[in-house]
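Take this structure first; my questions come after.
The complex is shown incomplete by one protein chain, all other protein chains being positioned as in the whole.
Moving on, here comes subunit A:
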């Protein structure tokens, strides 16, 4: 189930840089994203940009810097912290926020657990799904009326159907049956009190576009996106990282493998893929060669049910 690592392919990548692949469409994607980021700044009173330190949110931040000028992003960055994040990513998040002179708001699932608004079924349960509760609490606390997120429509079936400006009711719920039609670029941003919008400026980007853009713009990423040695166990076709939160089970063999993360989230449900790709250009080649989707290769929590993402979104998840 891992992304294929073909030695001859990586040799080819080393011999001929990947920017020979057409990237003419990136200008139009960037321009669309910037247009949407400005629309949010203009149409809403209290927007925030969800920022995890992951590749999609770093692409959005790069566009936001172009949209508003260096150090002038007009909304705070919001991170919902499960407490189960890779330290390389949270360190990088803090560093980027400081460089951008952006206000960084962190709200944590552990605080919601302390308040009693989040109850885990068992201590080892993934906290990923419980982020929705903490997120809705943050929305209420700061009275946010628009939350910008880095979701892409190519990630998953439910996202393929979601609007760029996605209306949420006062419970934060997505109502797929009554989405507002998006005609031309006339975005209907009207809200009733207590409601908010989720806005997805990189809806039309694919995983390949993101890596081509990272390469073109020289965007710095947390180190775990590139090949590194990591202790893992093989479980149900996935490579599970060995961490204090995800220890090996009885009978599993711990191995050191050269891996990278295609997607980064909660430690308890994010798996790396085997890879020797050390640069964005090499990852572009691997992405072209990959025969398993980003989520199929890496996310444990999405595999439980084909519609699990749709269900979570309806409960207020991103």
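The working rule: contacts are C-beta pairs under 8 Å (C-beta built on N, C-alpha and C of every residue); 3 or more make two chains touch, one makes a residue touch a chain; residues count from 1.
In this section, contacts and distances are computed from a predicted model.
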Task = Refer to UniProt and select, among "sulfate adenylyltransferase", "FeMo cofactor biosynthesis protein NifB", "Xanthine dehydrogenase FAD-binding subunit" or "Aspartate carbamoyltransferase", the name of the complex member that is left out.
result = "sulfate adenylyltransferase"
Inquiry  = Touching the hidden chain in the complete assembly: which of A:95, A:170, A:185 or A:256 does that?
reply    = A:185
Ask   = Of A:38, A:228 or A:276, which sits in contact with the chain we cannot see?
value = A:38
Key: Residue among A:240, A:264 or A:285 that touches the chain left out of view   = A:285
Query = Which of these, A:30, A:56 or A:266, touches the one chain of the complex that we don't see?
reply = A:30
Message = By the contact criterion defined above, which parts of subunit A meet the unshown chain? Give residue numbers in ascending order.
response = 1, 4, 6, 8-9, 12-13, 16, 18, 20-22, 24-25, 27-31, 34-35, 38-39, 41-42, 66-69, 72, 153-154, 157-158, 160-161, 176-186, 188, 190-192, 203-204, 206, 208-209, 284-285, 288-293, 296-297, 306-307, 310-311
